[in-house]
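One protein chain is absent from this view; the other protein chains keep their places.
Presenting chain A:
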């Protein structure tokens, strides 16, 4: 394959990856920004989204497109409820102590993973894509659905951004992020804001998984990679900064696509991890993060 088409394919793959990554990482970033909780179980919310999408599309007697659309709405809602429950039952009781919440979310990670293994099983199961449309370019074919994933991710991210900047709930969340105590003094129910933020973070991860599951398959161990990459993105972008997270997701996604295609996927991971190390040494607050 000659250089031009090769690069085109690499950029396409990188864009799809960046879109899904942005969606996953924004959830992680929101939770850290507002709650100061490092949610190690974030990847499992992603996995739950995919597994629930399988259950929903398998048991709903709809045509594939409708069943998948139902999954895109129902799966994030269920995951949001589970996340809110985890916040109320576990994190709140630890008073959001940074060290304790890390350990607690590690525990949550294993509980969710083992629950999926018990109730869903150890197989990778496919979810039928809502449509089977393939773009045939002169050099190679490409899945139309993958391009749709990019579009859907952009729409969801735009909605999140509007929600955070243009609505009262978003304002309340930002107020809590800036100063929890003052927000509480002004009559904001911080407990509810926290539960809501954790739910939103989980829902975004689940939505990303529902988007990706027709491309990959739902598997109980699938939460590991997105968690790692989300952390990389969030650290580079600056913990708590949504803008930074989006920029970092684009950089990491595209560089991963291009480097892994021209060289090797392992090298792409090495470079991403090296970038994290450099950021931590020279700019610990991240590219767009505010100084603590």
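For this structure, a couple of remarks:
Methods note: contacts are C-beta pairs under 8 Å (C-beta built on N, C-alpha and C of every residue); 3 or more make two chains touch, one makes a residue touch a chain; residues count from 1.
Here is the rule we use: contacts and distances are computed from a predicted model.
Protein name for the hidden chain, per its UniProt entry and selected from "Electron transfer flavoprotein subunit beta", "ABC transporter substrate-binding protein", "Signal recognition particle protein" or "Acyl-CoA dehydrogenase": "ABC transporter substrate-binding protein".
Contact with the undisplayed chain is limited, among A:10, A:175 or A:227, to A:10. Among A:57, A:105 or A:260, only A:260 touches the chain that is left out of the view. If you put the hidden chain back, the residue from A:222, A:247 or A:279 that touches it is A:222.
Screening A:90, A:111 or A:128 for touch with the missing chain picks out A:128. Listed here are the chain A residues that touch the chain not shown: 1, 5-6, 9-10, 13, 17, 117, 121-124, 126, 128-129, 132, 134, 136, 138, 140-143, 215-217, 219, 221-222, 225, 257, 260-261, 265-266.
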